[in-house]
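One protein chain omitted, others in place.
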């Protein structure tokens, strides 16, 4: 049984708390959160203890950390955990600044601590099926990837200021997905963005609508279609066209009931947002981290977190300059 | 070029007029209809002549008749055509009375005239695909057939009085379809009906909602689900379950556009009614009749028209007696 | 926290063990199974104790029983539990003999013990959505219900001898579903069956292919399409046609990925069998039982178990006599 110290008792921390507690090989050992009330409540629910950062890092009973705290604390906590020999699970991103990310990863490497970055969508059963079928040769060589990724509704414009912008906050998932599916790293990126959903987002210096194009060494091309608002729930789809055919992962709907009536044939909307849509992914992701705890190489490690941020930064540069950025 | 005399210038006559005129091997030679204005109009549109029944039957230039007149005139016209050596296409039914049907078919046989009965759905590309795939062994031996057949909205209660009732008027198509798909004749039939759509239909002695079960010598079972009203267009589907799997023919929708929005994912309704849904079937049916004109054995002949009526009559008997009728 | 004594450590017992253990309000307290090795193994896995029937029934710490043992033991265990004041969850069927069922339910009533019968499909999110939408008036008054229910592959012919036959063993779920959806009890039933899947099943006196028709007081008609073998996984669908339209619950597929290639567009099969297909239903069912433990009236009680068996018996009678059986 591995004891897990959970940093952050907010929305995503609670998702991991459930999965840590339900997994037969992990125990939710302690909760760390500056918002004491939240920490206490979550600890009570799972019969865990509340610790300070220092206590958790120094506690020899803590085998691993699960970092779900505010973004700007990630890199510091990663370094502390590495220095204290804790295995690390960290929610994306490692940091919004690429040099800070690199310093942090150097520390992790120095201490030879296994680290996994939480790009949860890699574990989604639909997208994983596409990856597996690609690997099994079902569609031959990949030629064209289309990722559709739209949030149900935009965050407050305030949030966009601290989020690092749409590319670093939202698109970063899709950039990682493109690398994951294609199995190679892009050689260039071109980004286009505009503000169509909420003028306040534009005034805050961000965009809410974007298209990105990634070129791969094989000649394959990936496109990412992003919006901060769908109007119909969480739109998460992937199409992979290969030399022998096409793989499509459609949205997961709230239910499979169709209603034929005067207005046509009405099916349910996609599941509303990431908690529902990626529930199974978060469970599979945690299983993967347990495998890391048991000695397996992380499938999605620090370098993946770094590369995704490099791509997000390059996308921003491309959009500003109106040209393709070579990587 | 075969000259066709068309009896009946109404809705279904007009469907055939188009197809006769467009087919490179048939010419719409003449129109016969007691409603002279309708006959004149249709004749003008296709550059055809208007004839009386006697003229058409006696005209050596008429190679074949296409009988689309009122139901009660079918048997007489068939006999006249047979006596005059015309090849016969007749819309279903031959007659609503089975003994009249048998007399009429005896006359046809006596004169050795080829005759085709217009069970148009046999020529629907979707259902034909099911038949072809069954024949190709795709699902093995047929075990269970489910026919769903609902009209968009009920006819006036008045109509049900002259139509011979729901089984003879509407279900007869599905009864023929069951024989067509299964490729064997049922050994028994059980029918259940009720009046749920329009009380006036019940007062007129008819039903508007029905389920029929047909048992086949092989042990296979077919069910027919009927309603005089769907609420969403013309519902025409078939499911065939065999020893190796399932074949499903879904409805043909008005278009393939889906609209994802606040109310869910909305697709178009099925095509409204038989003119739209079976447009391709009517064209293919006419091609088949041209093949008959050129010497091919009719795929759907007088005996098929007779058998379908036998089944409809037995269904009525079953419903009245509340028990299975052996055939 | 309610302590649950689980009778039966087999396949279905294990399904409930997981859900009992995961539910925050129930504890898997003890396992009872004549096959000691199985009981020990399951008890070890969940940190539960192994008890004899007598020990469990006498143990004041046991709040409720979950009966998942062999069918022929159900009625005895129910009566013992009732006599000992335990709240009862029992897998279907109560018994295969209707008079034994009635005696047993009389005992339960005498002791005023809440009892729930495990018709798990009522809790399936898809079918529940249909029921909810019907209740919300989405399709108006129900007129025609079509239940498709096919197992992926037949049981050994040996099993059919102890199962009470297809209607009592398999169709009973669909009979309960028809009552559940329609919200009224049928007034007559007509059943048709044949043996098409495995001749050994026929030699054992059973059928493997069936169609049943249920007539309701309102005039509505339900049909059930059954087979012991699908060739493509577990086929579990419902269609409800009402005065204003149609509700369809499609199969739940193994995944949502489509592969377009030379052979067409290939989607995944339905989830293989009931453990996968009804995983969510079993969880919701257990939640409902927890509500019963907390004082709520059981949604699906002894009378529902009794009525389903009455229908199965009547179906058998109908098939034998070749006529509709009034209820």
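Observations, loosely collected:
By written order: A, B and C. Residues from 1 in each chain.
Just so we're on the same page, a residue touches a chain if its C-beta (ideal position, glycine included) is under 8 Å from a C-beta of that chain, and two chains touch if they have at least 3 such contacts.
Since the model is a prediction, treat every value here as computed from it, not as a measurement.
For the chain missing from the display, the contacting residue among C:60, C:264 or C:295 is C:264, taking the whole complex into account. Of the options A:33, A:206 or A:235, the residue whose C-beta touches the omitted chain is A:235. The missing chain lies against chain A, touching residues 139-141, 143-144, 146, 148, 150, 188, 190, 192, 194-197, 209-211, 213, 215, 218-221, 223, 225, 227, 229-232, 235, 239, 241-246, 322-324.
Although one chain is not drawn, its touching partners on chain C can still be listed: residues 230-232, 235, 253, 260-270. Although one chain is not displayed, its contacts with chain B can still be listed: residues 22, 125-126, 129-130, 133, 138-139, 244-252, 255-262.
Quick note on the criterion: only the chains that are shown with their structure count from here on.
At the centre of the protein atoms shown, by the Cα-centroid criterion, sits C. Distance between chain centres (mean CA atoms), chain A to chain C: 40 Å. With centres defined as mean CA coordinates, chain B is found 58 Å away from chain A.
Contact of a single residue of chain A with at least two other chains is seen at positions 260-262.
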